[in-house]
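Certain chains of the assembly are absent from this excerpt, and the rest are unmoved.
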Amino acid sequence: MSHNSFGHLFRVTTWGESHGPAIGCVVDGCPPRLPLTEADIQPFLDRRRPGQSRFVTQRQEPDQVRILSGTFEGMTTGTPIALHIENTDQRSRDYGEIKDRFRPGHADLTYELKYGIRDYRGGGRSSARETAMRVAAGAVARKVLGAGVTLRGALVQLGADRVDRAAWDWAEVERNEFFCPDPAAAARWEERLLAARKSGSSLGAVIEVVAEGVPPGLGAPIYGKLDAELAAALMSINAVKGVEIGEGFAAASLSGEENADEMRMGPQGEVRFGSNHAGGILGGISTGQPIVARFAVKPTSSILTPRAAVDRFGQEVEVQTKGRHDPCVGIRAVPVGEAMLALVLADHLLRHRAQNPDAPDRARLPRN
Amino acid sequence: MSHNSFGHLFRVTTWGESHGPAIGCVVDGCPPRLPLTEADIQPFLDRRRPGQSRFVTQRQEPDQVRILSGTFEGMTTGTPIALHIENTDQRSRDYGEIKDRFRPGHADLTYELKYGIRDYRGGGRSSARETAMRVAAGAVARKVLGAGVTLRGALVQLGADRVDRAAWDWAEVERNEFFCPDPAAAARWEERLLAARKSGSSLGAVIEVVAEGVPPGLGAPIYGKLDAELAAALMSINAVKGVEIGEGFAAASLSGEENADEMRMGPQGEVRFGSNHAGGILGGISTGQPIVARFAVKPTSSILTPRAAVDRFGQEVEVQTKGRHDPCVGIRAVPVGEAMLALVLADHLLRHRAQNPDAPDRARLPRN
């Protein structure tokens, strides 16, 4: 029930505040004898790191990860893996503005009401900085899943502007500053985001994450459903307000005939589907098709435009966020979403084989 | 990590198959000395029960709940509450059609791949019948929350047809067969659903659930966020493909200024919000505003139109569902969604007061 842990067998516990000396996590339950060094984790952190483009916060930190335990001679040992990142950019600044004020859309007020105390510097525990450890842990989860599973994410909507799915190119995702799979959309978004920043405003976004090569059978009835835990995982990311699997909310507008994923047999005794409205999950259990999920990120709450707010003493004030901030936090949420997907799948892979060690790793029929 | 349990302190474990002798659940961790008899639970079950209207499955069962433990002289004792419903309508029928076939959109295939065995009668464990126990447990959760918390749900979209929010009337919800808050929409839906049934098709839906009077402070960073666990709770309901909180996916299209819920002070030192885009949750913690969530239910997979499928032996077949079925399973999901909301809130209420026994029960400022 730990508030800051995630997963059941492959389990991650994160700690740390934005402006404390460090942030970190403990990855417990990892299988032994997986090759793992900092070099396996760092690229994912670099990908999430602020300060890379004009469109994410200007905080400059190397986010250099260290493995403090759980590996020996470059291999996991089965004991807990502690990951550690120093906070190097805790620049001395004046927090007078937010020390006693509750910014709209932030956790300031709720932390105050719940705990009666909060580390206001940089948002403390509620800072998006915590997601760095999700990304680090996700890199370990990818090792558990193995090379057969491909995990990718992309920004599919910025503000109200969606990508053209017909133009989808995964290679494009790595070529622009938005993780955008559609070059035309990327070009439009650049203008859009510069305008938002200039005006002190911010934009929301929708991210899609996809896992290919996932074996069937992951997930479990009734409260251990793969989609249920994936929903929690994605909704737990800062600023996320919606999650959908496969067709998602659009499924409500389809007829039963349209929504049915018809099945045929493939040449090697495998089930093939004519479509993937289900997003790779039926009855809470993976089918072997790609797992597809999307989540919506609200526009950054830190904006230059003044908003009505209150302070700790019950006084009415105006709040205006100065200084560095992302005009769209959704961009950085792409690697975070991928990491959460990896964590959920790694955990379910272990849970599945605990109960069903002889289950097939492809949707092969007949089973025996 | 139990697959069939939900919650951490207020914890529900359900069991049972559609065509076994009974279904049931165990509610553990309930506070003592709450008045509780079958009469507190039965009305919620009656509300969910199939066979009430022309638009839900014709299965006729009284769904009579019995309390087998955990109460004494009409009061909870703090020990586990076992709830039990006999399955009385396990009509003898021919399952030849589905015994070996995997119906599109059903859990047939995934159970087979995962477990290598399944109780195919009525869908077995994956039957919507399991949700009766959620509703029963939810009735107990309401007792924990107390009379100060109001929990309600409504169908806000049937197929692609949405209610008019300007016409919203909670009283209307109890007056039609759709839990629809807009009488004009209810009238349209009646026609729409009759047409779908006649043509052997089915429709999806979107449900909204709202909790008013929830104290601030429920939820916790980072993986125990109230919205994250609510997302899992709602996504775990059969046929749900999407979940959103407050503004949800629409938040992606708002600017930061539009999305900000501005704050002012109320006459009794309480924070008042000018809007509720956040759906009552900031940083994973309740603000004291109404908790608002929506979830999308896909169209019923059981349809008369034949669909391509495969069987257990790897043969390609056609599947067509005969017999009773709901043309829209989303209707019955309304009381289920309310119950899941109640379960999440009751669990978090207990977790919150364990850590923060002196937290205020309203968003009062200054706190001390």
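Of note:
By written order: A and B. Residues from 1 in each chain.
In this section, a residue touches a chain if its C-beta (ideal position, glycine included) is under 8 Å from a C-beta of that chain, and two chains touch if they have at least 3 such contacts.
As the structure is a prediction and not an experimental result, all values here were calculated from the model.
Of the identical chains in this model, 2 are shown in place, and the full complex in the file is built from 4 copies.
One rule holds in what follows: only the chains that are shown with their structure count from here on.
Chain centres here are Cα averages; for chain A and chain B they lie 25 Å apart.
Contacts from chain B toward chain A in the complex involve residues 1-6, 8-9, 14, 102, 104-107, 109-116, 125-126, 130, 157, 159-160, 196, 201-206, 216-217, 219-225, 227-236, 238, 240-249, 251-265, 269, 271, 274, 277-279, 281-288, 296-303, 305, 307-310, 312-316, 330, 351-352, 356, 358-360, 363, 365-368.
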